[in-house]
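The other protein chains are all here in position, but one chain of the complex has been omitted.
Letters are used for the chains, namely A, B and C, taken in the order the chains are written, and counting of residues starts over at 1 for each.
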C-alpha cells in the first residue's frame, strides 16, 4: 500500500441563519452564515465507507439552528464558541471543531422619528467575521472584517522604489489610495471580552489610521494600522491584514487637448497589488 | 435576400471613472460606471464592414473621461445628459444616444473630529443609477436605486390567497419581509430639478413606506411605495419597482425538541418571489 | 387621486430543478432554473392587499416540480410551454404567463469505455435558454444561448473608422476577437419543431460563421452570424445577438527591450464594447 490519509476534515458550509429577538420596544436582528468543520476519528468513513462515527452535515445544520434558538446571539464570537464547545462535548470522536461566522451588515433604519423599531437596511461597512477553533486542549478566537472599501484622495505617495529595466511606473507624490480591507485579529484570551465593543474599537482604530496616515507605501500604512490595533486593544495578540491596492490610474487627458490636473482616474479592479502583514505583540508565541 | 437588419446599436460599457474635486477644505469624490449606446446610420458597418461612420468604442471611452474633466460632476444625471448631448451634437449619423450611469456608494468617513476631508468608506445603501436617452426630438431622464437590502421583522402578512392542490404554503400573519429594492423613476421634465435633493427625497419616501406599511402582500407594499413617491415628488411621471421576496423560512425546531417562537429562520436566496409594479401619474402619457 | 397602477406582474424566479430519467441502459439528466411571471387581474392585491386571486409564488414553485414529474423534459421549450399553458388554463385571472428556462450545461462523461451511463461533467458551452410567453390569444417561443466564450486569433480587423480629436485608437489589421456570445431567436411557429436538433443546428451555424468570417468589424460578424441562422433555419423569424468586445490589448514590450510581435496581450473585462443586432426575415411582422 503506497497511499495513506494524512489529513481530513468535513462539515457544513454556508448555513444561513436569521434570528429575530422581539423586545417590547424594538426587535433585534442578526443574520449569520456559519461554516462548521470537524476533525477527528473519521478515517473509517474515508477508508471503508463505515459511517458509524460520522455526524451528518445535515445534523450540523440542524444543530446551528437549534443552538441559535437557545443562545442570546448578541455577538458572533460567543455563538461560534458555543457551537465549537457543543461538537466537542457531544461527540467523543471529534478532536477539533472550527466554526467560522460571517455577519451580514444589517443596521437599524434611521427615520425622522429616530431609529426604527423593526426595520433594517443592509449593505455597507464590510462583513464582520469570526473564527473559533477548539481542540481537546486549546481554544482560539479570532475576529475580523472582510471586504471594507476604503479610499483616500491624498496623503499617499509611492516613490524611490527599485528602478530597473522592468520598471515603467513613475514616482507618485500624491496618488489615490483605494483598497478593500481584510483583517483578522486573534484574541489573547477567550473570556471576559466585550466582543461587540472590542470589534467597534478595533475597526475605528484601523479607519482612523487609514485616514490620517501620511502614506509612503501601502506597506507602511498596513503596518501602522496593525500597530495601532495592538496599541488600543491589549486583548489582541496579533492581527493579520491584507490590503489590495485597487489602482486608480490617472487618465492622460493631454492627447484629448485637456490639462492633467490629477482629478480624472480610471478605476481598475485588476491587476491589483496585494499587500499583507502580520503584526504581533512582542513576546507572544504562536505558530504561523 | 431573406434577411435584414431590423435593429442595431453599439457602444462601450462599464467605463469606470473616479473624479476627485479638490476644494480648499475638503475633497469631493465620485466614482461612476458609464455605459454608452448609440443608434444611427451604422448599417454599412454591419452589412459590408464599412466603418467610415463608426465612432470607435475606444473613442467613446476617451470621451467619457474628457467630458468628466470638463464637467463639475456633482450629480450623475447632468453628466449623463451632457454625454448624450455631446454624441448627438458631434456626430450627425447618431440618431439616439443612451447613457446609463451607476454611482458607487462612497460616503465621507465619519471620525471623532467630524467628517474627514479626504477619506471615504464604500459599500452600503445600494447603487444610485440614472439613464438618459436622447434622440433628435426627445430626451428622457430616469433615475433609480439598485440592490438596496431592506428587511422588516414584523408588520408583514400574506394570507387568503388561492388555495388549491398546488398549494402547500400556510397563511402567515407575521412574517419577515426581506428584499433587495430596485427602483427607477422617470422625470416629467429634464431641467430645473435638483437631482441630488430629489434622489434623496424619493429614496427616503420609499424607505419610510417600507418601514411603516402594515403589509398584507408584497404587492400592496410595492404599490404604496410607488404611490408615495408620486405624492412627494411632482416631477416624477412614473416609477417602476421590482422587489424580490427573499424568503426567510421559519426553521422547524419541534423535531429538535425546541419550541417554535417565530425567531429562528433559514435565510434563502433562491427561489425568490419577484414582484413588480409601475405606478404612474394619472393622465401621463408614455409608451411602455 | 394622482397615481395609478399602470403595470404589474409577479412570479417566482430561479426555481432550480434536477430531473433524472432512469432508462435501462443509461440515466438522462436535465437541470433547469425556471422563472415564472404572471400578469392578470391582480390589482386588488396591489391596491388593497386582497389576495383572493393571487396564486402564491410558493405554489408556482410547487407547480414547476409537479409538472416536471409529469413531463418527459427532453427539451426546455416544450416544458416551458406546458408551464405557460398550465397557468393560463388553470387560473382565469391570468392574462399572460412568461416562462424563462436556463439549462445547466451538463454533458455525459466520456470514458475510455465510451459515454458513461450515469456520470456527468458540467461547465462549458454557455447556458441554453428559452422564453415562452403565452396570452389568451397568442404564444411566442424563443430560444437562446447565454455567455458562450468565443475567441479567434486572426481574421479580425477594425480600421477606417471616424478619426477626430477624441480618437486615440490605431487602425488594426490583425487583432484578437474575443466575446461572450448572447443570442436569442424567436420561432415562427410553436409546433412541429425538433427543439434540440434546431438548437444544435443554430449554435453550430453561429460558431461556423464566427470562425470563418473575415471580420472588418464586430458589427459585420454579428450580422453575418444572424443572417446565417436565418438561412439555415426557416423556422426562425428573427434573432437578436449581443456580443461584447472583450478587448485583448497588445502589451507594449518595447520599453522592456523586447520586440512587439502581436503575440502578448493584456486580457481585459472592462470596459468592453457592446455590439447588438437584430436580424429578421423580410416581410416578418413583429413588435420590438
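The criterion applied here is as follows: a contact is a pair of C-beta atoms (placed from the backbone, for glycine too) under 8 Å apart; a residue touches a chain by one contact, two chains touch by 3 or more.
Quick caveat, the model's predicted, so the values are computed rather than measured.
Novice: Could you run through the displayed chains and say which ones the absent chain touches?
Specialist: The chain that is not shown touches these displayed chains: A, B, C.
Novice: Of C:82, C:207 or C:232, which residue touches the hidden chain?
Specialist: C:207
Novice: Would you mind spotting which of C:68, C:84, C:224 or C:279 touches the chain that isn't drawn?
Specialist: In the complete complex, the chain left out is touched by residue C:68.
Novice: So which of C:48, C:119 or C:234 would be touching the chain we can't see?
Specialist: C:119
Novice: Write down which of A:21, A:95 or A:278 is the residue touching the left-out chain.
Specialist: Per the contact definition at the top, the residue touching the missing chain is A:278.
Novice: Given the full complex, what residues of chain B touch the hidden partner chain?
Specialist: Looking at chain B, the ones touching the missing chain are residues 165-166, 168, 255-257, 269-270.
Novice: Please give every residue of chain C in contact with the chain that is not shown.
Specialist: For chain C, the residues touching the absent chain are 16-22, 27, 29, 31, 33, 62, 65-66, 68-70, 105-106, 109, 111-112, 116, 118-126, 147-155, 176, 178, 207-208, 210-211, 248, 251, 253, 256, 258, 261-268.
Novice: List the chain A residues touching the unshown chain?
Specialist: Residues of chain A in contact with the hidden chain: 1-16, 35, 37, 42, 45-59, 61-63, 66, 90-91, 158-162, 164, 166-169, 215-220, 222-223, 226-227, 230-231, 238, 240, 244-245, 270-282, 288.
By definition in this document, only the chains that are shown with their structure count from here on.
Novice: Report, in whole Å, the distance between the mean C-alpha point of chain B and the mean C-alpha point of chain C.
Specialist: Centres of chain B and chain C (C-alpha means) sit 24 Å apart.
Novice: Would you kindly tell me how far, in whole Å, the mean C-alpha position of chain B lies from that of chain A?
Specialist: The answer is 29 Å.
Novice: In whole angstrom, how far does the Cα centroid of chain A sit from the Cα centroid of chain C?
Specialist: The separation of the two C-alpha centroids amounts to 38 Å.
Novice: Would you pick out the residues of chain B that each touch at least 2 other chains?
Specialist: As it turns out, chain B has residues touching two or more other chains at 16, 62, 66.
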